[in-house]
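Have a look at the structure below, then the notes.
Heads up, one of the protein chains got dropped from this complex, but the rest are sitting where they should.
Here the chain labels run A and B in written order, and each chain numbers its own residues starting at 1.
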Amino acid sequence: MFHWLEERPFFFAVGVFLVVSFAGLIEILPNFAEASRPTVGTKPYSGLQLAGRHVYIEDSCNACHSQLIRPFKNETDRYGMYSLSGEYAYDRPFLWGSKRTGPDLMRVGNYRTTDWHENHMWDPLSVVPGSIMPAYKHQFTQNADLETAYAEMVTVQSVFGVPYNKPITMKDGSSETVKLGASFEEEKANMLAEAKLIAADMKNQDVKDAVANGEIPKIVALIAYLNSLK
Amino acid sequence: MGNQNPLAYDYTVAKWFLWATIAFGIIGMTVGVFIAFQMAFPELNYLFGEYGTFSRLRPLHTNGVAFGFTMSGIFATWYYVGQRVLKVSMAESSFLMAVGKLHFIVYVLTILLAVVTLLSGITTSKEYAELEWPLDLMVTLFWVLWGVSIFGLIGIRRERTLYISIWYYIAAFLAVAMLHVFNNMEVPTYFVAGVGDWYHSVSLYAGTNDALVQWWYGHNAVAFVFTTPIVAMIYYFLPKESGQAVYSYKLSLLSFWGLMFVYLWAGGHHLIYSTVPDWMQTMGSVFSIVLILPSWGSAINMLLTMKGEWEQLQSNPLIKFMVLGSTFYMLSTLEGPIQAIKSVNALAHFTDWIPGHVHDGTLGWVGFMIIAAMYHMTPRLFKKELYSKKLMETQFWLQTMGIVLYFSSMWIAGITQGMMWRATDEFGNLSYSFIDTVTVLHPYYTIRAIGGALYLIGIFIWAYNIYKTMKSGRELEDAEVNVNKSPMAENR
Partner (left out) sequence: MDLGEIQAYAYFFFTAFLVAVLYGYIFHLYRSEKKGTRDYEKYGQMALDDEVSSKPIEKKEESVDSQKLAKGE
C-alpha cells in the first residue's frame, strides 16, 4: 500500500496535501467567527485615521514597532492594558509586528500627543536622545491618499459589514457613530474637518497652510491614526 | 532522438536560474548588510531620501533573499536535479522546455516589480507576503508553471520510483501553493468602490484571525521555502558530491512524513502570549518541540552519510559547506523549539534573538546549501573546471566567521534587551526606559553588521569564482564531468 503511493505521483501529492492541510483546518477554521467579534467600545477607523494607517503601512512602521501588549506586568506597566482579541476586529491587516526595535504602539494614543509626534517624526533625536529611528520628513510634504482610504471604507462596509454610520455602544454606555460619507467629496469633508483639529495642535506652518487649503499631508493623517490607538 | 546525437540533459533553464540566484543574492544581501549598519549608525537612513529608510528597505531585504535568492536557487536546482534523478532530459519535451523558460521570465519579472513596488511603499504589511494583489497573481502564475514543470517531468520519467529529493520538491510546491493562496486572500478596493489606487487591497481576515493565518503562512513559508527544498538539495548534492549513498533511505522517508505532519502546527509559536486562544499557543509550543525529531532525522542522516569518508571534509570545500550547513540546520532547529517554550518565548519574543535565530538557519543552512549546490552544478552546466579551490576555502572561512559573529551578537543583544525590558527595582518599578534598551545594543548591532559584511564578501567571492569558471576555467571532457566529486582547480 505504501509503495503503491510512492510510485504514483498524483496520489502521493494528494497524500502530502492532506497531511499538510490538517493543521490549518483544525487550528484556524473553527475559531474564526469568535475571534472576529469586536469588544465593547471598539470603533472602526475614521477616513482620516485609515489614511494614516496606510501611511503607517507604506513606511513599514510595523517593521520596528509592535501593536501587541502581552499580559506581563512589565508590559502593562510600560504600555498599558494588555491586548484583547476583539480590539483588533477592524484591523485589516493586523499590525502586531514581530520585532520591537522601538516600543509598542498599541495604546500610544494614551500617552503621546499630536505635538510630540510632530516633533518626533521630524527629528526623533530632538525628543528621544539616542533614538535610532530615522526622521520621516517626506510625510510633511506629501499628501495622504484620501481616495484609497475612502475606497477601503466603502469596501469594508459593503463586504465585511463594518458598522459605519451606525451607533456603537461605548464602555460607559454612551454611543458614538463613525461617519462614512455617501460620496468621496462628502467623506473628504469629514476627513478635512478631522484634519483641521489635528493641524491646530501642530506648529509646522507648511502643514497648517496645506490643511487650510483643503489638502491633507501624510503626517496629519498618521498622527490622527496614532492618536486613535488607545 | 537521432543516434548520431546522443541524448543529454538540457540545462538551459537551470543556467538562467543560476544567474538569477547570484544576482538576487548580491542584491538582497547587500540591502541586508546596509540595513544592519543602519541600526548601528542611523545617519545611514538618509542616503536615499524616503526610499532609503530602514523601514522601506527591510521588506526589500527579506523578499530579496527569500523570494529572490533562495527561490532562484530552488528553481535552479530543480531544473538540474529533477532531470537527473528522474533520468529524463528536458530536451525530450519541447513543451516542458517552453514552460521552463516561461517560468523563468514570469518569475524574474515578478521579482523586479516587487523591488519597485516595495521601494515605493506599496505593501500589504504582512511579513513575507508584502506583495499586493497584482503581484500575488503573478506569483500564482509562475508557481503553476513550476508545478506543470514538476509534474510534466515526472510524467515522462524513466525512473519508476521518485527519489526522496523529488518528494521534498513536490511538498514545497503543494504547501507553498496552499499557503500563498490562503494568506493572500484580499479584496481589491478599487473594484468595490471605484476610486483610489487600483492595486490597493484589504485583507479578507481581520485582527486576530489575520494574525493567525499570517503566522500559519509565515512560519510555514520558512518550512517550505527554507527547509523542504533545501533538504531536497542536500539529499541529492551531498551523496553525489561525496560518492556515498544516503546513510539510511528509510530514515529519509520517515523524516519526510514526520516533517510534513508536524511542521504546519508549529506556526502558533509566533503568537505566544498574544490574543489567539491558549490551546493554539500551547499546540504551537508542543509541536515545535516535536519538530526536533524529523528535523534532526534528516540532519543526522546527512552527517552519517559521510560515515567513513570524513577525510573529504578536509579535502573538498563543497563537503565543508554542506556538512556545516547540516550542522547549522541542527542548531537552528534546536534553537527554534527552545524559543517556542512559553517561558523562553516571553523573554525572546520581539527581541533581536529572533533575527539571530532566523539568520542561523538562512545564512548557515540555506545560504551554504545553495552556495554548495551552485558550485556543484557549475562544472556540469558549463563543462568547465571550477576556477579556484583556494577562493572557495577563503569564502567558507569568511562566511563561517560572519555567521558566528552574527548569531553570537544577536543572542547577547536579544537576551540583554529582554532582561532589561522586564527588570524592576526593589519597589517594582521598571528599571529602564525603552531607549536605554536601544542604546545598550549599539556594540552588538555593530558586530552583527560586520558579521553580515563578511558573509556578503563571501557571496562576492562566490560570484567571482563562478564567473571566472565560465570565462577561464579549464574545458572538461564528458568523462571528466560525469564524476561524483566536482572538478576544481586544486592549486589555484
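Assume contacts are C-beta pairs under 8 Å (C-beta built on N, C-alpha and C of every residue); 3 or more make two chains touch, one makes a residue touch a chain.
Values in this document were obtained by computation on a predicted structure and should not be read as measured data.
From the options B:140, B:248, B:327 or B:408, the residue with contact to the chain not on display is B:248. Of B:188, B:207 or B:239, it is B:239 that touches the chain left out of the display. Along subunit B, the points of touch with the absent chain fall at residues 6-9, 83-85, 87-89, 157-161, 163-165, 235-236, 239-240, 243, 245-246, 248-250, 253-254, 257-258, 261, 482, 484.
Considering the complete assembly, subunit A touches the hidden chain via residues 1-3, 7, 19, 22, 26, 30.
Everything below uses one rule, namely that only the chains that are shown with their structure count from here on.
Chain centres here are Cα means. That of subunit A falls 30 Å from that of subunit B.
Residues 6-7, 9-10, 12-13, 16-17, 19-24, 27-28, 31-32, 35-36, 57-64, 66, 68, 70-75, 77-78, 83-103, 128-136, 138, 145, 147-156, 158-160, 184 of subunit A are the ones that touch subunit B when the two sit in their complex. Here subunit B touches subunit A in the complex through residues 38-39, 42, 45-46, 49-50, 53-56, 58-59, 121-127, 151, 154-155, 160-162, 167, 170-171, 174-175, 178, 182, 187, 189-190, 192-197, 200, 202-214, 216, 257, 260-261, 264-265, 267-268, 270, 273-277, 280, 283, 346, 349-352, 354-355, 421-424, 428-430, 434-435, 438-439, going by the rule given at the top.
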